[in-house]
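With one protein chain withheld, the remaining protein chains of the complex are depicted in position.
We just call them A and B in the order they show up, numbering each chain from 1.
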Amino acid sequence: MKSLTEYLVFQTQNRREFINITPEVESLVQKSGIREGLCLVNAMHITASVFINDDEGGLHQDFEEWLQQLAPHEPVSKYLHNRTGEDNADGHLKRTIMGREVVVAVTKGRLDLGPWEQVFYGEFDGRRRKRDLVKIIGE
Amino acid sequence: MKSLTEYLVFQTQNRREFINITPEVESLVQKSGIREGLCLVNAMHITASVFINDDEGGLHQDFEEWLQQLAPHEPVSKYLHNRTGEDNADGHLKRTIMGREVVVAVTKGRLDLGPWEQVFYGEFDGRRRKRDLVKIIGE
Partner (left out) sequence: MKSLTEYLVFQTQNRREFINITPEVESLVQKSGIREGLCLVNAMHITASVFINDDEGGLHQDFEEWLQQLAPHEPVSKYLHNRTGEDNADGHLKRTIMGREVVVAVTKGRLDLGPWEQVFYGEFDGRRRKRDLVKIIGE
């Protein structure tokens, strides 16, 4: 069994952003030399997400509005967590909806994605340095 | 390390359906000859889901109603994504709630599921051909 472990670093300009990381993950699969296996991609921070969906700007705005409805940022005082001095309680909830991680099959040396599947980093409390982990195992 | 990669094909009659795929996945585990490992099952389409829950019809109707409350299909014009000519923005959101994938342990040559755990394909924009991926790795 082979494995590869790498960390991707992000520092977004905005509190919330979606970043397509498919090319980076695909190139790590190639670097690993693994032909058949599994590729885990996860946020290492608890107000961030890794998810798979469509790379379509309108949809991303729909996600933004929908997440604000389900877990509004304001009033920040409504969340007990924000009494710790943070204002990111909503980010913990939004990331829960979007998910921490994806596991993608590696087949014939490539990410085995459907036609529209793209891997995104989802940031919900940005403007600080954060990391994703990519772990690929197989042969 | 051994691996097996297979694709399940679906074309539902309705826009939204839940289909129990546990027998198909279990038979792929047997086909793989893998005794100890991990089994990834994921939707390859971004308005579909693979999830684990109870095979109980009332619960499935509860899920349907709940998802329609959290991410209503109509009015279709409320979603920016639908300006691309699609009417499936809600399907992208519903699938996000239900999840893209499950990873199930393979133990002693079988899916290591709890007493009520069943694996479902969840369709949220059906009446077109779609695929799930099943990837099993182990020994």
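Structural remarks
Convention: a contact is a pair of C-beta atoms (placed from the backbone, for glycine too) under 8 Å apart; a residue touches a chain by one contact, two chains touch by 3 or more.
If you're wondering where the values come from, they're calculated on a predicted model, not measured in any experiment.
Considering the whole complex, the residue from B:Ile19, B:Val76 or B:Val103 that touches the absent chain is B:Val103.
Mapped onto chain B, the interface with the missing chain covers residues 1, 36-38, 51-54, 56-59, 61-63, 66, 70, 97-99, 102-105, 107, 112-117, 137-139.
For chain A, the list of residues touching the undisplayed chain reads 1, 3, 5, 38, 40, 42-46, 70-71, 79-84, 89, 92-93, 96-97, 99-101, 103, 131, 133, 135, 137.
We adopt the following convention: only the chains that are shown with their structure count from here on.
Centroid to centroid, with C-alpha atoms defining each point, chain A and chain B lie 20 Å apart.
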